[in-house]
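Inspection log for the structure reproduced underneath, given as C-alpha coordinates.
With one protein chain removed, the remaining protein chains of the complex are shown where they sit.
Coming up: chain A.
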Amino acid sequence: MLKTSATDVIPEKKVEAKQKSKFKLTANDKYYASIFAGPSLFLLGLFVFYPMFRTLYISLFLTNTFGNTTLFVGLENYVKLISSPDFVSSMWVTLVYVVGVTFFTIAMGLLLANLASQKLPGIAIFRTLYSVTMGVSVSVAAIFWLFIFNPSAGFFTLLTKMLNLPTINWLANPTNAMWAIIITTVWMHLGFVFLVFLGAIESVPTTLYEAADVEGVSKHYQFFHITLPMISPTLFFISTITIIGSFKSFGLIDLITKGGPTNATNMLVYRIYNDAFFGGNYAKSSAEAIILTVIIAFFTYLQFKFLEKKVNY
(Lines give C-alpha, C1' and ligand atoms only; values in the text may rest on other atoms or scores of the structure.)
Protein backbone atom coordinates (compact mmCIF):
# COMPACT_ATOMS: atom_id res chain seq x y z
CA MET A 1 0.00 0.00 0.00
CA LEU A 2 2.59 2.38 1.14
CA LYS A 3 4.73 1.73 -1.86
CA THR A 4 1.94 2.23 -4.32
CA SER A 5 0.84 5.40 -2.65
CA ALA A 6 4.34 6.74 -2.70
CA THR A 7 4.65 6.04 -6.37
CA ASP A 8 1.27 7.63 -6.91
CA VAL A 9 2.38 10.84 -5.35
CA ILE A 10 5.52 11.34 -7.31
CA PRO A 11 3.94 11.66 -10.76
CA GLU A 12 1.35 14.05 -9.34
CA LYS A 13 4.05 16.34 -8.12
CA LYS A 14 5.67 16.13 -11.48
CA VAL A 15 2.47 17.16 -13.17
CA GLU A 16 2.12 20.09 -10.79
CA ALA A 17 5.66 21.17 -11.48
CA LYS A 18 5.02 20.87 -15.16
CA GLN A 19 1.91 23.01 -14.92
CA LYS A 20 3.76 25.58 -12.90
CA SER A 21 6.48 25.81 -15.47
CA LYS A 22 3.80 26.34 -18.06
CA PHE A 23 2.81 29.57 -16.31
CA LYS A 24 6.33 30.66 -15.59
CA LEU A 25 7.09 34.00 -17.19
CA THR A 26 9.69 33.95 -19.87
CA ALA A 27 12.06 36.86 -20.27
CA ASN A 28 9.92 38.05 -23.14
CA ASP A 29 6.75 37.97 -21.00
CA LYS A 30 8.46 39.91 -18.28
CA TYR A 31 9.49 42.50 -20.80
CA TYR A 32 5.94 42.93 -22.08
CA ALA A 33 4.50 42.85 -18.59
CA SER A 34 6.73 45.70 -17.53
CA ILE A 35 5.91 47.67 -20.67
CA PHE A 36 2.17 47.29 -20.21
CA ALA A 37 1.85 47.40 -16.45
CA GLY A 38 4.81 49.68 -15.83
CA PRO A 39 3.29 53.04 -16.69
CA SER A 40 0.11 52.44 -14.74
CA LEU A 41 2.07 51.05 -11.80
CA PHE A 42 4.29 54.10 -11.94
CA LEU A 43 1.32 56.47 -12.02
CA LEU A 44 -0.51 54.58 -9.27
CA GLY A 45 2.64 54.64 -7.18
CA LEU A 46 3.10 58.34 -7.73
CA PHE A 47 -0.46 59.48 -7.26
CA VAL A 48 -1.96 56.81 -4.98
CA PHE A 49 0.57 54.83 -2.99
CA TYR A 50 3.07 57.60 -2.33
CA PRO A 51 0.40 60.03 -1.05
CA MET A 52 -1.07 57.21 1.02
CA PHE A 53 2.15 56.49 2.84
CA ARG A 54 2.97 60.17 3.03
CA THR A 55 -0.39 60.76 4.76
CA LEU A 56 0.40 58.04 7.27
CA TYR A 57 3.82 59.61 7.85
CA ILE A 58 2.50 63.15 8.31
CA SER A 59 -0.17 61.95 10.72
CA LEU A 60 2.58 61.04 13.19
CA PHE A 61 3.98 64.60 13.30
CA LEU A 62 2.91 68.16 13.98
CA THR A 63 2.98 70.41 10.93
CA ASN A 64 3.86 74.09 10.86
CA THR A 65 2.36 76.95 8.84
CA PHE A 66 3.82 75.64 5.60
CA GLY A 67 2.56 72.12 6.12
CA ASN A 68 6.06 70.80 6.85
CA THR A 69 6.50 68.15 9.51
CA THR A 70 8.31 69.64 12.48
CA LEU A 71 7.78 67.60 15.62
CA PHE A 72 7.37 63.84 15.92
CA VAL A 73 4.48 63.15 18.26
CA GLY A 74 3.69 59.49 17.55
CA LEU A 75 0.03 58.74 17.99
CA GLU A 76 -0.82 62.02 19.72
CA ASN A 77 -2.90 63.27 16.78
CA TYR A 78 -4.98 60.10 16.87
CA VAL A 79 -5.43 60.15 20.64
CA LYS A 80 -6.49 63.79 20.55
CA LEU A 81 -8.98 63.14 17.78
CA ILE A 82 -10.60 60.15 19.40
CA SER A 83 -10.91 61.96 22.72
CA SER A 84 -12.30 65.13 21.11
CA PRO A 85 -16.10 65.34 21.32
CA ASP A 86 -16.10 67.29 18.06
CA PHE A 87 -14.50 64.50 16.09
CA VAL A 88 -16.62 61.81 17.73
CA SER A 89 -19.74 63.77 16.86
CA SER A 90 -18.48 64.01 13.29
CA MET A 91 -18.18 60.23 13.20
CA TRP A 92 -21.74 59.85 14.48
CA VAL A 93 -23.04 62.41 12.04
CA THR A 94 -21.31 60.58 9.20
CA LEU A 95 -22.78 57.28 10.35
CA VAL A 96 -26.31 58.71 10.53
CA TYR A 97 -25.85 60.23 7.11
CA VAL A 98 -24.46 57.06 5.52
CA VAL A 99 -27.19 54.86 6.99
CA GLY A 100 -29.90 57.36 6.06
CA VAL A 101 -28.67 57.89 2.53
CA THR A 102 -28.10 54.19 1.85
CA PHE A 103 -31.48 53.15 3.25
CA PHE A 104 -33.53 55.77 1.45
CA THR A 105 -31.62 55.50 -1.82
CA ILE A 106 -32.09 51.74 -2.01
CA ALA A 107 -35.71 51.82 -0.84
CA MET A 108 -36.70 54.59 -3.23
CA GLY A 109 -34.63 53.13 -6.07
CA LEU A 110 -36.27 49.71 -5.66
CA LEU A 111 -39.73 51.24 -5.42
CA LEU A 112 -39.31 53.35 -8.53
CA ALA A 113 -37.60 50.57 -10.49
CA ASN A 114 -40.37 48.16 -9.58
CA LEU A 115 -43.00 50.66 -10.65
CA ALA A 116 -41.24 51.51 -13.87
CA SER A 117 -40.77 47.84 -14.79
CA GLN A 118 -44.53 47.45 -15.24
CA LYS A 119 -45.51 47.05 -18.85
CA LEU A 120 -47.79 50.03 -19.30
CA PRO A 121 -48.24 52.47 -22.17
CA GLY A 122 -46.14 55.59 -21.70
CA ILE A 123 -43.94 53.99 -19.02
CA ALA A 124 -40.85 55.08 -20.97
CA ILE A 125 -41.60 58.67 -19.96
CA PHE A 126 -41.35 57.75 -16.30
CA ARG A 127 -38.21 55.72 -16.87
CA THR A 128 -36.60 58.81 -18.38
CA LEU A 129 -37.90 61.10 -15.65
CA TYR A 130 -36.70 58.88 -12.81
CA SER A 131 -33.21 58.54 -14.21
CA VAL A 132 -32.83 62.17 -15.15
CA THR A 133 -30.87 63.14 -12.02
CA MET A 134 -27.96 61.13 -13.42
CA GLY A 135 -27.32 63.98 -15.80
CA VAL A 136 -27.32 66.64 -13.11
CA SER A 137 -23.99 67.79 -11.76
CA VAL A 138 -23.45 68.30 -8.04
CA SER A 139 -23.16 72.07 -8.32
CA VAL A 140 -26.38 72.40 -10.29
CA ALA A 141 -28.20 70.15 -7.83
CA ALA A 142 -26.88 72.19 -4.91
CA ILE A 143 -28.07 75.48 -6.38
CA PHE A 144 -31.43 73.96 -7.26
CA TRP A 145 -31.95 72.66 -3.71
CA LEU A 146 -30.68 75.86 -2.14
CA PHE A 147 -33.48 77.68 -3.91
CA ILE A 148 -35.93 75.18 -2.51
CA PHE A 149 -34.56 75.51 1.04
CA ASN A 150 -34.30 79.31 1.01
CA PRO A 151 -35.84 80.48 4.31
CA SER A 152 -37.41 83.69 2.93
CA ALA A 153 -38.48 82.81 -0.58
CA GLY A 154 -37.86 79.06 -1.03
CA PHE A 155 -40.34 76.59 -2.44
CA PHE A 156 -40.84 74.75 0.86
CA THR A 157 -41.31 78.00 2.74
CA LEU A 158 -43.91 79.25 0.28
CA LEU A 159 -45.67 75.90 0.36
CA THR A 160 -45.89 75.78 4.15
CA LYS A 161 -47.02 79.40 4.26
CA MET A 162 -49.75 78.67 1.72
CA LEU A 163 -50.98 75.74 3.79
CA ASN A 164 -50.70 77.81 6.98
CA LEU A 165 -48.24 75.36 8.47
CA PRO A 166 -45.32 76.48 10.63
CA THR A 167 -42.33 77.25 8.40
CA ILE A 168 -39.25 75.11 8.76
CA ASN A 169 -35.86 76.78 8.70
CA TRP A 170 -34.17 74.01 6.76
CA LEU A 171 -30.52 74.95 6.92
CA ALA A 172 -30.27 76.88 10.20
CA ASN A 173 -31.45 74.10 12.49
CA PRO A 174 -29.06 71.14 13.05
CA THR A 175 -31.63 68.33 12.70
CA ASN A 176 -33.30 69.87 9.67
CA ALA A 177 -29.96 70.53 7.99
CA MET A 178 -29.11 66.83 8.25
CA TRP A 179 -32.44 65.94 6.64
CA ALA A 180 -31.88 68.54 3.95
CA ILE A 181 -28.51 67.02 3.09
CA ILE A 182 -29.87 63.46 3.14
CA ILE A 183 -32.79 64.40 0.89
CA THR A 184 -30.48 66.13 -1.56
CA THR A 185 -27.99 63.26 -1.66
CA VAL A 186 -30.70 60.64 -2.11
CA TRP A 187 -32.16 62.69 -4.92
CA MET A 188 -28.71 62.90 -6.55
CA HIS A 189 -28.00 59.16 -6.27
CA LEU A 190 -31.49 58.04 -7.21
CA GLY A 191 -31.16 58.30 -11.00
CA PHE A 192 -28.21 55.93 -11.22
CA VAL A 193 -29.50 53.48 -8.63
CA PHE A 194 -32.91 53.42 -10.30
CA LEU A 195 -31.38 52.63 -13.66
CA VAL A 196 -29.23 49.79 -12.33
CA PHE A 197 -32.16 48.29 -10.43
CA LEU A 198 -34.42 48.60 -13.44
CA GLY A 199 -31.88 46.75 -15.57
CA ALA A 200 -31.61 44.02 -12.95
CA ILE A 201 -35.38 43.64 -12.57
CA GLU A 202 -35.84 43.50 -16.34
CA SER A 203 -33.32 40.69 -16.59
CA VAL A 204 -35.21 38.42 -14.17
CA PRO A 205 -36.67 35.60 -16.34
CA THR A 206 -40.37 36.19 -16.85
CA THR A 207 -41.04 32.44 -16.56
CA LEU A 208 -40.58 32.75 -12.80
CA TYR A 209 -43.36 35.31 -12.53
CA GLU A 210 -45.57 33.33 -14.88
CA ALA A 211 -45.16 30.24 -12.71
CA ALA A 212 -45.93 32.33 -9.61
CA ASP A 213 -49.01 33.78 -11.27
CA VAL A 214 -50.20 30.27 -12.09
CA GLU A 215 -49.79 29.37 -8.42
CA GLY A 216 -51.84 32.46 -7.53
CA VAL A 217 -49.05 34.14 -5.53
CA SER A 218 -49.58 37.82 -4.65
CA LYS A 219 -47.45 40.54 -6.31
CA HIS A 220 -46.15 41.51 -2.90
CA TYR A 221 -44.91 37.97 -2.27
CA GLN A 222 -43.45 37.83 -5.78
CA PHE A 223 -41.40 40.94 -5.15
CA PHE A 224 -39.86 39.68 -1.92
CA HIS A 225 -39.39 36.07 -2.96
CA ILE A 226 -38.56 36.31 -6.65
CA THR A 227 -37.40 39.80 -7.56
CA LEU A 228 -35.26 40.53 -4.51
CA PRO A 229 -33.32 37.23 -4.46
CA MET A 230 -32.84 37.39 -8.22
CA ILE A 231 -31.38 40.88 -8.12
CA SER A 232 -29.37 40.31 -4.93
CA PRO A 233 -25.98 40.66 -6.68
CA THR A 234 -27.08 44.08 -7.91
CA LEU A 235 -28.44 44.97 -4.48
CA PHE A 236 -25.11 44.02 -2.96
CA PHE A 237 -23.20 46.06 -5.51
CA ILE A 238 -25.43 49.11 -5.05
CA SER A 239 -25.31 48.98 -1.27
CA THR A 240 -21.51 48.74 -1.33
CA ILE A 241 -21.01 51.67 -3.66
CA THR A 242 -23.68 53.78 -1.96
CA ILE A 243 -22.10 53.28 1.43
CA ILE A 244 -18.61 54.07 0.17
CA GLY A 245 -19.96 56.93 -1.93
CA SER A 246 -21.81 58.55 0.93
CA PHE A 247 -18.82 58.20 3.24
CA LYS A 248 -16.93 60.24 0.68
CA SER A 249 -19.71 62.79 0.11
CA PHE A 250 -18.24 66.24 -0.24
CA GLY A 251 -19.65 68.46 -2.98
CA LEU A 252 -23.19 68.83 -1.70
CA ILE A 253 -22.03 69.54 1.84
CA ASP A 254 -19.55 72.15 0.69
CA LEU A 255 -22.09 73.81 -1.55
CA ILE A 256 -25.11 73.68 0.77
CA THR A 257 -24.25 73.69 4.49
CA LYS A 258 -20.46 73.96 4.71
CA GLY A 259 -20.63 71.43 7.55
CA GLY A 260 -22.87 73.55 9.77
CA PRO A 261 -24.87 74.37 11.77
CA THR A 262 -22.99 73.35 14.94
CA ASN A 263 -21.11 70.71 12.91
CA ALA A 264 -24.40 68.87 12.34
CA THR A 265 -23.40 68.04 8.78
CA ASN A 266 -19.64 68.11 9.21
CA MET A 267 -18.90 64.68 7.75
CA LEU A 268 -15.45 63.14 8.02
CA VAL A 269 -14.39 63.94 4.46
CA TYR A 270 -15.48 67.55 4.80
CA ARG A 271 -13.68 67.81 8.13
CA ILE A 272 -10.48 66.49 6.54
CA TYR A 273 -10.65 69.09 3.79
CA ASN A 274 -11.50 71.82 6.24
CA ASP A 275 -8.72 71.07 8.70
CA ALA A 276 -6.13 70.89 5.94
CA PHE A 277 -7.02 73.73 3.63
CA PHE A 278 -8.69 76.16 6.01
CA GLY A 279 -7.16 75.23 9.31
CA GLY A 280 -3.77 74.59 7.70
CA ASN A 281 -3.41 71.66 10.10
CA TYR A 282 -2.16 68.96 7.76
CA ALA A 283 -1.12 66.61 10.55
CA LYS A 284 -4.57 66.52 12.10
CA SER A 285 -6.32 66.06 8.78
CA SER A 286 -3.89 63.29 7.78
CA ALA A 287 -4.78 61.43 10.96
CA GLU A 288 -8.45 61.93 10.17
CA ALA A 289 -7.92 60.59 6.66
CA ILE A 290 -6.28 57.46 8.04
CA ILE A 291 -9.17 56.93 10.46
CA LEU A 292 -11.66 57.32 7.61
CA THR A 293 -9.75 54.77 5.54
CA VAL A 294 -9.89 52.27 8.38
CA ILE A 295 -13.63 52.84 8.85
CA ILE A 296 -14.43 52.38 5.17
CA ALA A 297 -12.23 49.29 4.98
CA PHE A 298 -14.03 47.88 8.02
CA PHE A 299 -17.48 48.43 6.51
CA THR A 300 -16.48 46.94 3.20
CA TYR A 301 -15.06 43.91 5.01
CA LEU A 302 -18.31 43.48 6.97
CA GLN A 303 -20.30 43.65 3.78
CA PHE A 304 -18.23 41.05 2.04
CA LYS A 305 -18.25 38.80 5.07
CA PHE A 306 -21.94 38.88 5.95
CA LEU A 307 -23.92 40.25 3.07
CA GLU A 308 -22.18 38.44 0.28
CA LYS A 309 -23.23 35.06 1.73
CA LYS A 310 -26.84 36.03 1.11
CA VAL A 311 -26.17 36.87 -2.52
CA ASN A 312 -27.27 34.37 -5.20
CA TYR A 313 -25.05 34.61 -8.21
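The rule is short, and it goes like this: a contact is a pair of C-beta atoms (placed from the backbone, for glycine too) under 8 Å apart; a residue touches a chain by one contact, two chains touch by 3 or more; residues count from 1.
In this text, contacts and distances are computed from a predicted model.
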Query: Looking at UniProt, which of "Family 1 extracellular solute-binding protein", "Cytochrome P450", "Maltose/maltodextrin transport system permease protein MalG" or "Acyl-CoA dehydrogenase" names the chain we cannot see?
result: "Family 1 extracellular solute-binding protein"
Residue of A:Asn114, A:Thr133, A:Thr160 or A:Asn173 touching the missing chain in the full complex: A:Asn173
- line: Contacting the left-out chain: of A:Asn114, A:Gln222, A:Asn274 or A:Gln303, that is A:Asn274
- line: Note that chain A touches the absent chain at residues 31, 35, 39, 62-67, 70-71, 86, 142, 146, 150-153, 169, 171-174, 177, 254-258, 260-263, 274-275, 277-281, 283-284
